[in-house]
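To start, I am sharing the structure in question, which I have written as structure tokens.
The complex appears here minus one protein chain, its other protein chains still in place.
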């Protein structure tokens, strides 16, 4: 029934290739089906002004799509002269999500910027960015710990994300683009490795949903997130 | 226990004054406690390019805060040269929320822009904007119907919004600014007059939450939204 | 003969409601007929770089119109990405006018920013902004004096403004929008409580005027300004 | 008593060299003492949208200063990414002033853009731009009339401008930079060849002025403008 | 003697992987040593305004670097609000170079945009972009020809580019980053498959060079370009 032939509670194939660029402190190329995102974590030994002399660190994120990551070419945001509303929303979500899993005191007064650049898009780019972004962050922090710059691990719990939605009347896990463009209701769920919630965003465009549907989507998300945590663990072992 | 002395499931006092400006097709000044938002609905007999010749209408929203609506003066976005990420996020939410309650076919090929300008802020401005914005929209549509330009009412169901959060370990309804700035977990709930959900955004900053907490906040939101719908009804009767 | 039925030397009804927002150090809502402007004065304990260590203060102003303050909706300047030429001109005029009535030495090294936001426009918004802006400034300075932060009153003389123009061949006082859009010659007159001049801007669009007409408009302005000073006095008594 | 040794009612030496660039339909280099402005008039056979099919023409102006036209180098506005408030104010004034002398019906549906670029500044650049801009406009219109594209001369009356101010307590004509930077009160006067007024802008920065002073400055301006009209006549004979 | 141990006339290892994204009409990932550029060619059935109804096509290019493609993180141009001077220069060069090999009449009235996004940088990114960009263009044109939309091959001759420079007093081929950052003189050479020149840019920063050195670099470039043409041929066979 799903265009891809997947079961309603089936994720797309996940692959996470680590250390894909030679410059970044941490990096991975995450593929969730045909959605491919290059995630890098960049360390800087300085923090934003509001944290100076606080002893606390900061994690932030930026997001971008290559112009032809999509079916028809999009205008390059650098040439348009600003980041669009969707981009701004997504990168704020990624940053907030990753920070929820970080002990910023243990991190010390330094900043890690996670860049998530979509090389190819097929739905769910923000969720793939969170899941892959955490892997890049994990690798950068590992490097800091190995070097002795940090002694207590500041990453308290892995962070993953998945989308769910109602497609053709049926709640399904991990929407791809053909599903996403049809779904009247969908949501993004950000969770930790221990099943705690970080962010729930459910939204209807030209439609509404019931609390029962919300619970169903929530259940699918919990299943998907557990699998994503396992994939992260395998990639960073 | 709440700074305002309210019960955990108690809204702030609501007042909705209608027809407050002489130019707009619909308008109201909504006060949710000390949060005051001026909402206007402006009609244009044209639609965005992607809807031309579709026979369908469009509802969109813009949001702004006066520089001294807040405790310390904020820089004017017009002078900064762009709308900040928070503004963009909020106005997209307002537009999406209002559209969920609109039959765009019945509306005909015209656009209504809802402007929500915060005159005074004390937490919950985006929720007040949605609740008040719907009233302005209702009044503008009433005018179109009275003039015979529209025959079927395109407003299928009222739209309201409220925030809830965990303050001092306790789920509470309708956060004011002192609560909002302390709450590690909070959410915005957009609902219809018949209790259907349009948007749920729950978010933790530097924290996580459980599914049980999510359900508790949801319950508070349902109670608050029902009261807001009653206030809208009284204002537009 | 005037669309409103007023005499040629008659102001529109003036109302000045003070302390209308809870955050600003001084504020008022000034109504000059159907022109409504919200004026706030915000105090900061710092001055622009060119005044540091000078012992002198600064007064500046910003001006904005809500998108639907006008007959047809205007584009929001924050979304257009910059303040238009008219906005810039007006806010420079307001700042210059208010400063002319201030002893900046007595003020001490602090800045007061007066924001004038037009909620509803019907001609003469810049003049209403100056008259109302001075009231907001007066209230903010009163607070500083009451607190003992300033000992000598830095407001030397009230500042008010009114427009005059030639409508249907007849010099008239205080143009409303229907008059303003027809007048080939009009002027803005900024004066003090003792009748001194601060700024005179007379301008013809597609027309010219004689020195005699200029004198007539000047006479009307003097009458109007005296009445505005009385209204300010009543509001701040 | 004046830094330049001039009498109180004495203009600086005026020179107007015409046809100084090979591309523009009309051009001149005007020198008012050490203030040098290159003025060009560019003809386009199209009008702004609001005039299409009206049969009427349009005259507009732009103003710029070369980065090192001033005593210390200013930032180039093209590199700053926007025209400053002062630039916008000035170019609006120039356009409005020139239009006041034009019969836009006789001009036909075409646009003339007058560019005023300050090569060297020593006070009074906006006034020199108006006086020189009118010469460039005159020459471009002459070309149109010689070619038979226009039959009735649309330039009804020459347009000139001069500044006056109170320097060291004394009203003086045509302020140069050392005087302008000291004058607490100054004004710009735009007049026609027959002594009609187009624009009067009198302004006090940190000071006020009386109606008597205003009349004195006005008298000086009338004298100066008559001389400027003679200089234009000589240059375009 | 070279940091990489290469001979003075030795290219870095070249790899060109084709069809790397599912959306673009043509694409490749070119690796020149540690410089990795993703090149996509996007077809649009429209041309820029200046070519409408000319029967001729257009090829243009855009260039970008991912923020962490470099040794230390660069600010994202979309967030900075504009493309820097270096980016603009490079993308103009790529577009001009590719067009030199195209018969725009044979192409018909359509546009192909070549996007070159640097995933990892180690010197020579503009040259790799040209060489890889041509491959993406070749593949997109092949698709058009296979579909019968074009009958005469518009790609007259392959286009490749290589840099050369004087490193430690010695002319060398294909500078990597450690060499490039030390070289006082370097050049970029764009050539065709038949050895014709398209663009030569030689430049000294804080140094000068002789005509003899120029000839030596030219000779190295000819050797390198021949090898790059062979690599293109192998990749697109």
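We call the chains A, B, C, D and E, going by the order they appear; numbering starts again at 1 in every chain.
Convention: a contact is a pair of C-beta atoms (placed from the backbone, for glycine too) under 8 Å apart; a residue touches a chain by one contact, two chains touch by 3 or more.
Note that the structure is predicted; figures quoted are calculated from it, not measured.
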Q. Omitted chain: which shown chains does it touch?
A. D, E
Q: With the full complex in mind, choose from D:115, D:157 or D:199 the residue touching the hidden chain.
A: D:115
Q. Which of E:22, E:46 or E:92 sits in contact with the chain that's absent?
A. E:92
**Q.** Identified contact with the non-displayed chain, of D:53, D:79 or D:151
**A.** D:79
Q.
Give me the subunit E residues in contact with the hidden chain, please.
A. 82, 85, 88-89, 92, 96, 99-100, 104, 157, 187, 192, 196-211, 214, 218
**Q.** Those residues of subunit D which, in the complete complex, touch the missing chain
**A.** 21-24, 27, 34, 38, 40, 42, 44, 62, 64, 66-73, 76-83, 87, 113, 115, 117, 119-122
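In this text, only the chains that are shown with their structure count from here on.
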Q.
If I list every residue number at the interface of subunit A and subunit B, are over half of them used by both copies, so same, or under half, so different?
A. same
Q. Which chain, with its centre taken as the mean C-alpha position, is closest to the global C-alpha centre?
A. B
Q) So what's the Cα centroid distance for subunit D and subunit E, whole Å? A) 51
Q.
Between subunit B and subunit C, what distance separates the C-alpha centroids? Give it in angstrom.
A. 33
(Q) From the mean C-alpha coordinate of subunit C to that of subunit E, what's the distance rounded to whole Å? (A) 59
Q: Would you mind giving me the full set of chain pairs in touch?
A: A-B, A-E, B-C, C-D
